[in-house]
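Part of the complex only, each chain left as placed.
In order of appearance the chains are A and B, and numbering begins at 1 in each one.
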């Protein structure tokens, strides 16, 4: 969490280097009116701060920092290292990346450097040190932000050399690498680390060599962490009391965020939903962000106060939508409500991207008014739920290695070409979310001991001791749900030598002989056995259909069609004190909702309060308070929450509530009680 | 117009360097039978004319020129510089372009040279001079044609160097460039012109940096003009009485044609409609071509006498279709009816492209007969409408800077990703065209004084004094219509700092707070206020929906749906003696047709004659005659034109017509009277 935070930070990206003093002074007034207490800068000012190598110009920033202090604005100070100056690219072309097509890039875009470039790191570290020297103890400073939205991959000679060294460190000998990479397939045996080439379009390995791709992503994650630490270490040295982080952009899949975020004091991310995204999908990402540091609160670093410019159809946010999105973020663990951007730029890529202050500079716009309402409410709410964690006994395993391995496999060797890990896992999240069951997104290394129900869908890669720990979890009474495509490969992406699902087959009491692939327009059915506890007799399913042989497991459902009609598709195995479910297919949402209901009921998991209507319900608990968030998404109908005999203060209205409380249409309650 | 022209030139591209003498002699006979009086050559003969550097072989062309003279064929003599010889590319690789992907190209295609290459220019100029020396006073010569279909962009080191110099000339200092390019966005500040990179795929600036792209297109336009002038200057020097031009291909968007054509004696273009193009869309392009030189007549340089080979489905032209297309071109301002090609090539890319003389060499083919009919008719028509201009009081503003800026913006920062400038503007043309209202396509620098109604849809970029001149136009009693997305940026593509639509807001009496983007399948409605004069109560609209605040303006229509339901969408503001309309959305065609009707009626603009049926009606007026073209597109029904008490000679039939005259099905009248 953010160290020493005494309020929910409400603000966002600000680029005063684009404006004259009069405009900045006007902004100070407007910020006050909007309840803005937090600015992020100077993300893109490297060229301005260091006009030539080693020559710095911090005068304008010094003045701004003092102005912020004067106006009680807290600052998230960004090292501006996401966009190197043109002179750096010109004088040291090594800093420019080589792309997957083997092309040396030219200066231009942001996040457009080689994370392994020694020169880039040298200059970035020098810049970080300059900033730390000046501002590490500035009263406005609350967060250090390093660079921005890491994720660019590079394939330059520097990276090639470092990757070979990384492989040497990982595998020790070339023989061991040959074995782990199983290079005997397609004649890829190597005799020297120097013979290993990067996986690019030049050798098609980016498509056809899953293991080198997988290791390259692991290497790029490690390289990016080094690049982050290169600056973070300096910043921490000057003042260890300041939170250090960077933000996760939409390219979340490129880097293993569980590994990355270990090196940060807090996770931070940019929330840019598509107009068509379901609210559960946004909640799912928030929950994943909270999971990155094992349930600690996170920062919503960016969201657009109105329309984005990156969507094919950049719809306006509807009236009230920004407020719902803001509270949803906080309900799921954010301790900030931060926008990109505070004042709209007059040029460049994002000139029509939403901003708190539009080109027109007015304070009577819909957007400004909505932001101001949030600002006012957050002042009332104060420090209520800061650092609050969500109590949950259900969890869903999420893993970057699995993501990468499955999507590479899907492009090539898996039966079905359209595997989207993020979307596939979200289906399991959605059914729990819809029932307001508290849940956590779990790393594969998470401690499972506090949980009763764990979903591990598509657990393709079994690595470390995960198989043993899942067995232990079930043995001790937990309920596990896993699915088709699980237990197939080891950490080197080598298939199990033996029956599927490999190390999980004993726990599940089954083995899988083969897996059929269904095109999107083909479906099969799950016909439920008597006494399954499910309400319908059959459900639709598709995508993959495992042909399953049961051993100890009971059959809950069987296929309704095709040559494997009547064979098991859903099984349940008693193991120790617990239960292990296997779904040999991708069921429809109705089935998954029933399954969640049945399993949660067996394990006595439920929503913390009963609600009536389209209500999203979460709790956050810190040392002082329990805070309950109840968001009513219905734009026409009021909803209800039954607080029973508990008594809460509603923080926005200040009212005391107990028993059945109303939530107005498209409105929300923030209910607090002392612990 | 073409200097000294005494007839409508009827002919086209001819490649006698592909044929033996017997075939050429046969062609002379066939040309005579088809009424061909005009040949264009030798477009692709550089390698033949200059087999090695500085060594020329003009013998064969000398003989041809004399043969043409003998047969009274007029010649459009092309410098063959569109396709350099292989030896030039081989000995001086600098002439080959570097493409947007950063790849040095190899010799092969046509228009495949760097327009800035000094060596290319040297050799091209030498070739032009050789030709001028020999043929500048040849009796057959009537037009010089320079190269062919310019438009290839290059990103080579020569271009890089010249672009930096061009920027230096334009902006003076690097500080001024930083300000105008607003480089503080995304950290792009530069300290030296040498730090500026070309916008290619190598730095993603081709997608993400609208201003450098915009300036690169301006630079490429200027470079291409230099490249054209490099030859044109020599040609003019030898005989200033010969018209000099080049032709505009389908890649019309690449170069600012208003700028280009200023350097030519006449505009010339290649008319290759798709089989699915509406006749209004073809007329729109003709009108644009006529607009390039402020209403002067132009040359239709190429059209296919039958099917093309570039379409996905190259349908045959239907019987009579070629004739209708030919007269449509002349009706809109062409003084030529010229084909690609006179004789079909036996090999290469265009071997199955239509030609007057097919591979079979016969004169009884449908195509040959249709061409012959046109030839015969044109002999009867004689010099009737040469140089004739179209009298119009309605105009539509068209601007390449706006085209480029909006399409870049649409790829990135505009709310909606599917902006096609050419298509969007055409919708306004179409409704006037369908009502046979005489109209001109106007440059943003055009003199508006003769007009009563100006449409300036999507006037995104306000540059020069256009805002003042539009105000003046309305003040003096004109009617202006502009739309959503207007008045947003200056000539440097920087957004207005203040309310939209920036410099137009006073004239329009409104301001626009925000703009919603609708996907193609979503629509809103324009609900008309009482007394609007429109026939329907509501119309469909979509694409964008501005949320508008009126000041002085009256509201003509309001949104029928969404959260901005009931707010203004169509407004009308009295300003001086005139009216300024604003459309905050993209209305359907029905609305636009009504709007055109209402506005034209207010300004007393109308079709010059009343017609019954599917008739396209235009006038051309020169010093001697008024010529009226009436084309009946209905294949079954005859149509009618009411000439009232005017008396005309119909030039094809020679009949005298007055009062109500019939136009046979899928046929046309060319009516002339003395001035």
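Assume contacts are C-beta pairs under 8 Å (C-beta built on N, C-alpha and C of every residue); 3 or more make two chains touch, one makes a residue touch a chain.
What you see is a predicted model, and the numbers here were worked out from it, not measured in a lab.
Of the identical protein chains in this complex, 2 are displayed in place, while the full assembly in this structure file contains 3 copies of the same sequence.
Definition applied: only the chains that are shown with their structure count from here on.
Between the CA-based centres of subunit A and subunit B the separation comes to 50 Å, rounded to the whole angstrom. Partner subunit B is touched in their complex by these residues of subunit A: 15, 17-18, 43-48, 51-52, 80, 82-87, 90, 103-110, 112, 306-307, 309-316, 318-319, 344-353, 358-362, 365-367.
Subunit B contributes residues 101-102, 181-192, 194-205, 208-211, 409, 412-418, 492-500, 511, 513-519, 547, 563 to its touches with subunit A in the complex.
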